[in-house]
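Sending over a structure as structure tokens; questions will come in a sec.
All protein chains but one are shown at their positions in the complex.
Order of writing sets the labels: A, B and C. Residues in every chain begin at 1.
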Amino acid sequence: MKDIQSQQDHRRIGIEKVGVKEISYPITVLDKAHHHQRTVATVNMSVNLPHHFKGTHMSRFIEILNRFHGNINLRSFHLILEEMKEKLEAQQAHMEVEFPYFLQKATSSKTGLLREYSCKMHGTYDSEDDLTLEFRVPIAPPGVEQTGEGLPESLGHWGNADICVRFRHFIWIEDLIQVVEEVTSHDLKWSTAQPKPNRHPLSVEQLAKDLGQRLNDHPAISWFSVTVENLSEGFSTFATIEGPQ
Amino acid sequence: MKDIQSQQDHRRIGIEKVGVKEISYPITVLDKAHHHQRTVATVNMSVNLPHHFKGTHMSRFIEILNRFHGNINLRSFHLILEEMKEKLEAQQAHMEVEFPYFLQKATSSKTGLLREYSCKMHGTYDSEDDLTLEFRVPIAPPGVEQTGEGLPESLGHWGNADICVRFRHFIWIEDLIQVVEEVTSHDLKWSTAQPKPNRHPLSVEQLAKDLGQRLNDHPAISWFSVTVENLSEGFSTFATIEGPQ
Amino acid sequence: MKDIQSQQDHRRIGIEKVGVKEISYPITVLDKAHHHQRTVATVNMSVNLPHHFKGTHMSRFIEILNRFHGNINLRSFHLILEEMKEKLEAQQAHMEVEFPYFLQKATSSKTGLLREYSCKMHGTYDSEDDLTLEFRVPIAPPGVEQTGEGLPESLGHWGNADICVRFRHFIWIEDLIQVVEEVTSHDLKWSTAQPKPNRHPLSVEQLAKDLGQRLNDHPAISWFSVTVENLSEGFSTFATIEGPQ
Partner (left out) sequence: MKDIQSQQDHRRIGIEKVGVKEISYPITVLDKAHHHQRTVATVNMSVNLPHHFKGTHMSRFIEILNRFHGNINLRSFHLILEEMKEKLEAQQAHMEVEFPYFLQKATSSKTGLLREYSCKMHGTYDSEDDLTLEFRVPIAPPGVEQTGEGLPESLGHWGNADICVRFRHFIWIEDLIQVVEEVTSHDLKWSTAQPKPNRHPLSVEQLAKDLGQRLNDHPAISWFSVTVENLSEGFSTFATIEGPQ
């Protein structure tokens, strides 16, 4: 068998990106109400065009992640990316951290159910860093209030709003989720309140526009993308909008 | 290192079941409207307490599946199980075949959308065989009809009915699905038609009972299980019923 | 439209089980090394044959879960089941809690990687309770040790051992996982150490038997089930064994 390993120096073919992915890792994120929240993340880390990269360097990704003890926030995200870039002598460092985030929903104080929001932070560090936050807000029509105790019977799962933002300055995830839920519940109420015969149900375009308008006007947000999907029988319809516009 | 392999004959520890699983395989199933329907299945095959079983016999599962060219129906299911039991000298043979089944929905003739129903056939053969069919019927409230062309805007995904049956005699999956959809659409209409202030939304218990009643009375069904789930924000509620009762 | 709701009292069709499922919930479990470990679980809760059950009672499942603040262990599991049975006036209560559990692997102290093990506790309470613990141990052949720093290059993912046990008395999950990993790494080493031409690779039957033998002899375990699967191109082979034998 020809030794193909020894030929590698003469080739023009160069690796563009190396990294580790699908690391399941317990992390701590900031929480407006309780200071900290512990959750479990899936982490991807990679670097672009490292000089003199060797396979044995793969362990450095894990070492860097461990050094930060899973404390993931806007500040530590930058420090982790900086250390990746330096330790791996790379031109660019990337990290994605995806995790469920739990909030006590104000209106469900009686049953006290925690609501789960899927979140994903994505950062790239080159000469300066670029950080985005994605989160999903499930859209459910308001169920009929039961008299007495109890969970209202659900009208099901209308769809989801997937929001991605870049920040001008710090803002709590909780406050962003509230902004989104104010718009979705307003639009759902409007849709239900219309008289039956001419009733015009809520469309993905309408809700995407209303969410886009609100995020466009928000002082803390420098860029946004909104995708609203409506679940249907066997497929989804969706509309996407980006801004500022 | 101690050779643990040579000790194995002296042990009382015996294997109970061996098999292959997660085989992705193109299959052909019977279709009331078009005679045959081609789809893609996930197949699990196993046997209980084989005599003199050796690992090399694992290939026989695949050989048997190939011999039937993926023609999966009530009759071939029995023949495959019989051959597994015989060729692997086993006391019992099991097979599970899970696949999406597509139906042209009558009411959506204009757009012609095919609706997907998840199906699963499960068979066990000992001295006689036992075959069950499972299928999932998605429950979606009827959207408001648009004037002119078009898909009605969806009110979202209320939930699912998961049905599992044993047969007294042959019945088309199509006819079973229709039986289930008549009950779910009747109940959804009843729920929507109630006057707003005292409106009592559809409950999982109510729908499970109505489906149970209908399957209980069906001449072709010797046993059934129904689970109705209602999707909600972040979790589901469900009710299960079995029969005959 | 005929009011089918008012007919329900005259029917013989009775609900067998009601509950909530797929609740995503942050929980705390016991941890041998750090006393407590925070993770995120998926929780299912249900009751059999409740007397006078009403849909509004669905909220009680959530209330009970919240009262225990997500502290899930053998003792609280029993108390939660007891409270479900009592508050919902049921004959039987069930709960399933599935979660990733993280352990610092001794041999990877340098890179300090936490290894994730999928765990699932399942409890049923009738007149007495029955609790099982399931966990998955990934099986990976030992990679070649690098000189100097670094992660050994992986030889890939051989397969998994899925263990389910009932206990005679308390034992740490950590200790159970160690018992399993001693057997799997011994068998993998044996397989690799054999001379090449007659080399007999590790089979799922062999590893299932060796694990069964070890669990059969363990004083804390009153019942076990072991399924070993070997990942292959496009499907898995598996062997299952139960005990005591």
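In this text, contacts are C-beta pairs under 8 Å (C-beta built on N, C-alpha and C of every residue); 3 or more make two chains touch, one makes a residue touch a chain.
Because the structure is a prediction, the values reported are computed rather than measured.
S.K.: Which of these, B:Asn66, B:Gln178 or B:Gln245, touches the one chain of the complex that we don't see?
M.R.: Residue touching the absent chain, from the options given: B:Asn66.
S.K.: Have a look at B:Met58, B:Val137, B:Ile163 or B:Val183 and name the one touching the chain we're not showing.
M.R.: Among B:Met58, B:Val137, B:Ile163 or B:Val183, only B:Met58 touches the chain that is not shown.
S.K.: Among C:Leu49, C:Ala140, C:Cys164 or C:Ala220, which one is in touch with the chain left out?
M.R.: C:Ala140
S.K.: Out of A:Gln104, A:Thr124 or A:Thr240, which is the one that touches the chain we can't see?
M.R.: Touches the omitted chain: A:Thr240.
S.K.: Taking the full complex into account, what residues of subunit A touch the chain not shown?
M.R.: Residues of subunit A in contact with the hidden chain: 1, 3-5, 8, 11-24, 46, 53, 55, 58, 186-187, 189-190, 193, 200, 203-206, 208-210, 212-213, 216, 229, 234-243, 245.
S.K.: Extract the touching residues of subunit B with respect to the undisplayed chain.
M.R.: With respect to the unshown chain, the touching residues of subunit B are 24-26, 37-40, 55-59, 62-63, 66, 100, 102, 110-114, 116, 146, 148-151, 153.
S.K.: Just the residue numbers, please: which parts of subunit C touch the chain that's not shown?
M.R.: 113-116, 138-141, 143-144, 151-159, 199-203, 230-235, 237
Definition applied: only the chains that are shown with their structure count from here on.
S.K.: Let me have the rounded angstrom distance from the C-alpha centre of subunit A over to the C-alpha centre of subunit B, please.
M.R.: 35
S.K.: Let me have the rounded angstrom distance from the C-alpha centre of subunit B over to the C-alpha centre of subunit C, please.
M.R.: Taking the mean C-alpha position of each chain, the two centres sit 25 Å apart.
S.K.: Report the inter-chain centroid distance for subunit A and subunit C in whole angstrom, where each centroid is the mean of the CA atoms.
M.R.: 29
S.K.: Please list all residues of subunit B that touch 2 or more other chains.
M.R.: Correct list: 200, 203, 234-235, 237.
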